[in-house]
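Report on the structure given below.
Up next, chain A:
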Amino acid sequence: MTGPLLALDGVSKSFGAVAALRDVRLELHAGEAHALVGENGAGKSTLVKILAGAHAPDAGTLTLDGEPLVFAGPADARAAGIAVIYQEPTLFPDLSVAENIFMGRQPLRGLRRIDAAEMRRRTAELFTRLGVHLDPDRPARGLSIADQQLVEIAKALSFDARVLVMDEPTAALSGVEVERLFAVARSLRDNGAAVLFISHRFDEVFALCQRITVMRDGQWVSTDLAGELTVDRVVRRMVGREVSSLFPKQDTEVREARLQLRNLTRAGVFEDVSFTVHSGEIVALAGLVGAGRSEVIRAVFGIDRYDSGQVIVEGRELGKGSPRAAIAAGLALVPEDRRQQGLVMELSVERNATLPRRWSLASLGLLFGAAERREARTWAERLQVKASRLSDPVSTLSGGNQQKVVLAKWLSTEPRVLIVDEPTRGIDVGTKAEVHRLLSSLAKDGVAVLMVSSELPEVLGMADRVLVMHEGRLAADIPRTEADEESVMLAATGQVSA
Partner candidate 1 sequence: EDETPSSTSSGGTGGGGIKSGLKVAFLPKQVNNPYFDTSDNKGGKVAVEEFKGVYSETGPSEASPSAQVSYINTLSQQGTNVIAVSANDKDAICGALKEARTAGAKVVTYDSDTKPECRDLFINQATSEGIAKVQIKLISDAIGPDGGEIAILSATANATNQNAWIEMMKQELAKPEYSKLKLVDTVYGDDDDQKSFQEAQGLLAKRPNLKGIISPTTVGVAAAGRYLSGSTYKGKVQLTGLGTPNQMRAYVKDGTVKAFALWNPADLGYLAAWAGAALASGLITGKEGDKFTAGKLGEFTVGKDATVLLGDPFTFKSDNIDQFNF
Partner candidate 2 sequence: MTAVAERVESSAKTRITHKVFLVRELGILVALVLLIGITAITNPRFLSAQSVKDLLLGSTILAILATGQAIVVITRNVDLSVGSVLGLSAFLTGTLFLDHPGLPIPVVVLAGAALGAVCGAVNGALIAAARVPALVVTLGTLYVFRGIDYQWAKGKQINAADIPAAFLHLGTRTVLGVPVLTVFAVVVVLCAGYFLKSYRSGRELYAIGSDPTAARLSGIAVGRRVFAAFVASGALAGLAGVLYVARFGTLDANAGNGQELNVVAAVVVGGVAIFGGSGSVYGAALGAMLLTTIGSALPVLGTTPFWQRASVGALILAAIGLDRALSVRVAKQLGGAK
């Protein structure tokens, strides 16, 4: 075997008091896909940002082809042939999709002018390769998270990079798109590129990668050939302990109807959606990306307006367009995009965690920090949020820990109906089990849970009932006993109707 294409050695990085990386090493070989796994906050994204030139390491060396490298910024890393898909999409909403892909590297014609036609052509080509159906000329604004992720992938591919780094690229994608992505990644790999792949989904890790590096608490734990590992061994190394059943859904008795949707319609988005969620029940809302699931629950929660239909909570009709009213009626929504919708990134963990409860925490209309701190600490401990101080901005937390803060924020309102949109997106195995246990016990305590999820195993493991949406309509309502991968997929792709 030849030497590594890209190697990191002794890399450390800290943010203030937080040591995100300590003496980490990593070797990427040409023609090989390499997985990086670890709990939330283990330092994976930080490592990626060092590779991308977005962070400068405090210590350690980076070598490419045996040559030591120092990146002054992301431009240097690009120039060195490293393409990066960040965990959070980094698109320019006002620019066209094609420009997003080729920003800074647009094809040129005479007088160094941009060749827009050529750029469009190449974008279309990339999209064909990825099986994406987007108009290269449309602005990135308004793309769903999945589409944004696909554009990011197209961007990374357009580099013809020697090293392709992907930080949880599949978290927002459904099976079909993941397969396409893997096909492309494999062909890149086979053409001699090195691929670094980060994911919390082990099936994907094992399907794509030849070598797996495990990280824990900012430190390197192990690097092994995938063939020599099993999921259990990886998990044990990541978490440092045994993780039991991932989907501990306990059967609970189903009680009265809590949330009812009657013929909810929003022109062009969803149509005639009716279903009921009962107390003590977990109902999953499944479907392909873009089926309109998020749109439905946004409308229920009052974020968007709808054209006709009714939302009934515990027998009383809920007014349109007011999240406040929804919260007052006992609803809680854990949204799909935590960075934009779930959290106020610059505010502290404690302010975020107590935001929906700020009125009930106040006494005589006055609210002092102590009440919020107490409340936040309770929930942070319960959900094991890893943060150095609760008064730090939530932006300094790792993605998974941010997700926990969102959960804490809503669970603290003691909701009667909990709506969760992709609750475990980007969450590590240990925490995922924790979240599932939590949802399950909430249901047991009588909370009605409506869960939107694109992860089929999660849907099948957790749900008492599976609702499937297809193109804005409810396509199937499948009880737990009949729900399996095939029945859900058939409904989701519109091949059976309810």
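Throughout what follows, a residue touches a chain if its C-beta (ideal position, glycine included) is under 8 Å from a C-beta of that chain, and two chains touch if they have at least 3 such contacts; residues count from 1.
How were these picked? Simply put, all candidates are chains of the complex that A comes from, given by their letters.
Fair warning: this is a prediction, and the values are worked out from it, not measured in the lab.
Peer 1: Which of the candidates 1 or 2 touches chain A in this complex?
Peer 2: Contact with chain A is made by candidate 2.
Peer 1: Which chain A residues qualify as touching candidate 2 in the complex?
Peer 2: 52-54, 73-78, 86, 90-95, 99, 103-104, 106, 108, 112-114, 131, 133-135, 137-139, 141-143, 176-177, 268, 288, 290, 304, 470-471, 492-494
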